[in-house]
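Of the protein chains in this complex, all but one are displayed in their positions.
Letters are used for the chains, namely A, B and C, taken in the order the chains are written, and counting of residues starts over at 1 for each.
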Amino acid sequence: MEIRFEGAAVTYGAREALSPLTLTLTENRIGVIGLNGSGKTTFARLINGLTKPTAGRVIVNGRDTADSHSALPEVGFIFQQPQNQIILPIVRDDIAFGLKGRGFSKAEIEAKVEAALGRFDAAHLAARRAHELSGGELQIAALCAVLVTGPDILILDEPTNQLDLKNRALVQKIIEGLPENAIVISHDLELVAHFGRVLLFHEGRLAADAPAAEAIARYREIAA
Amino acid sequence: MEIRFEGAAVTYGAREALSPLTLTLTENRIGVIGLNGSGKTTFARLINGLTKPTAGRVIVNGRDTADSHSALPEVGFIFQQPQNQIILPIVRDDIAFGLKGRGFSKAEIEAKVEAALGRFDAAHLAARRAHELSGGELQIAALCAVLVTGPDILILDEPTNQLDLKNRALVQKIIEGLPENAIVISHDLELVAHFGRVLLFHEGRLAADAPAAEAIARYREIAA
Amino acid sequence: MQSLYVEGTSIMHRLPARSKLLVLAILGVILFTTRNIPLLSLGVLITGAVYFSLGLPFGQAIARLKPVLLTILVVALFSLAFNPWHGAVEALLRLTALMLFAAAVTATTTIGEFIDEITLLARPLERAGLVAANDVGLAVGLVVRFVPEILGRYQAIKEAHAARGIKLRPVTVLAPLIILTLRDADNIAAAIDARGVRRHVS
């Protein structure tokens, strides 16, 4: 993967959510940290094209995100509130939904859904109602629904929210095992503590771009 | 305060959310920890009478919670999702709302609202729209709305969810400073790490009732 | 919807909500019982003067009225097509005056005040054993509070479609929207009970 920010910025009315940013991301694991409202989610949305920059450009694998009307298919996104991301009521149907209209046969779709759930030993979730799942199960369902479409890059916005120690560990293990490129946004600093590259945002600006230990130390200073 | 569980249990259909529990709580600070779905929220809802035990009794300050149709006025509750707890759009109106119909004059209500906000140096929030508040501000607004009615016991269900380091520290400081009795449910173990008494739930049963260090150690074993 | 209130200190702002609602109701009756065009024109002039003196920037004041004005125009045009011309003029003036005053009332009354008035108005119904007056106020407050929330949720669901490359269709938007709303309702109901807002009722 190659993500290039070329002076990309986002302003909402008079408020600058993200100041002009220039950087290139190629690492397989990237962490993003910062205070509430510092611009983390805005940054992530620029990468998959959900938000278009109001100045500058964002180039993902050679393509300008502004050229596409919708979000980029090669970037999967797990939202800060995964319950908002589930569209169909039953887990299996929801995972299959992203594959509809792409020329797959019914059998192919079923096989892909099964494979996606299988990656996380989660076949037992297939027939469950999405809204009854526990927090950890919900994260897994959301992950399957995104991974089944075969994205190159995965963005996870606070994936351990509301999870207990056990589910947290599970999600952490899953993230570590993903062959896909992953960008992880989190207030849960342990989750990114081993990453070679962590971006710290502060008031819409990049305040650190460094190995985890350094970025986290800087974050603690800011938060103090 | 004195909260007595006398063989209190909760079953939903065939599923036992809380197995018969007998214990007495009198400490000023009590922590509650455990895996997702272990029964923490169910336990808390028994205390303020939102959920009635399907067996046994829960006695709060000498009164059986089953004797009252609704929740107990002396127990305030900050929910896991505080945005759902704010009922009116403007913070000031929302705080005043809990006082309506209790025979206070308009001036008395205004004074009480101001005093509640004043406790947290949050007078500037009075005229703000609730849905525009940051996570930390939202917690404060929810706290004011509950404290204004003068509860004896305060229950906080995961109060540091989604908060950054700074807001987390703020909420922690606020909890520490509360003169009210407080029962704190949290996956964020640091929040209860100094409490003299921490309850650990596991699969609907009390798995530990001990000083924080011991209960947390036991929790880590269970989660491993 | 909640953005309709504008802070200010005009006479309308200082008037109690009750008087404003009362005038609005009386105005509605007068406007619909008269067919006198000069009188109706006077009504438009007065209500227009009230509305445009609230301290709202002119552009914004007009922008708020636009959708309603369009509907009124169409109603008048329809009336013109099938009735004598003065019927159309009457309809136009009548609806415009009412709209102007209603807009002035909503712009100067907070939701809290509305709820208090509604609760009071519902008292007789309560005495008749029909509803709890506080519930009426509470219901009104809940709607006003949650309309923006629902629109925000629609936005989130739309984005979830985009992020997964799925086409928006009414059912795939409405079903999750309703399910999430129902689930919130359970939490909100618990929060209301816990705060004792309906304690005196049950």
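In this text, a residue touches a chain if its C-beta (ideal position, glycine included) is under 8 Å from a C-beta of that chain, and two chains touch if they have at least 3 such contacts.
Quick note on the criterion: contacts and distances are computed from a predicted model.
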Chain left out of the displayed complex - its UniProt protein name, from "Dihydroorotate dehydrogenase electron transfer subunit", "Ring-1,2-phenylacetyl-CoA epoxidase subunit PaaA", "Biotin transporter" or "Nitrogenase iron-molybdenum cofactor biosynthesis protein NifE": "Biotin transporter"
Contact set of the excluded chain (shown chains only): A, C
Touching the absent chain when the full complex is considered, from C:L95, C:A133 or C:A163: C:L95
Residue among A:A130, A:L170 or A:I216 that touches the chain left out of view: A:A130
Contact residue for the chain not shown (choose from C:I11, C:I37, C:V74 or C:L168): C:V74
Missing-chain contacts mapped onto subunit A: 88-90, 129-131
Positions on subunit C contacted by the hidden chain, ascending: 1, 4, 21, 24-25, 28, 31-32, 64, 67-68, 70-71, 74-75, 77-79, 81, 95, 98-99, 102-103, 105-106, 114, 117-118, 132, 135-136, 138-140, 142-144, 146-147, 149-151, 154, 170-171, 174-175, 177-179, 181-186, 188-189, 192-193, 198, 201-202
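Please note the rule applied: only the chains that are shown with their structure count from here on.
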Distance between chain centroids, defined by C-alpha means - subunit A, subunit C (Å): 39
Mean-CA-position distance for subunit B and subunit A (Å): 32
Set of subunit A residues in contact with two or more other chains: none
Sites on subunit C at which at least two other chains make contact: none
Subunit B-facing residues of subunit A, complex: 34-38, 80, 134-136, 158, 161-169, 187, 219-220, 222-223
Subunit C residues touching subunit B - in the complex, by the definition given at the top: 2, 7, 110-112, 115, 134, 138, 141-142, 144-145, 148-149, 152, 184, 187-188, 190-200, 202
Footprint of subunit A on subunit C - complex, ascending: 153, 156-157, 159-167, 172, 175-176, 179-180, 183
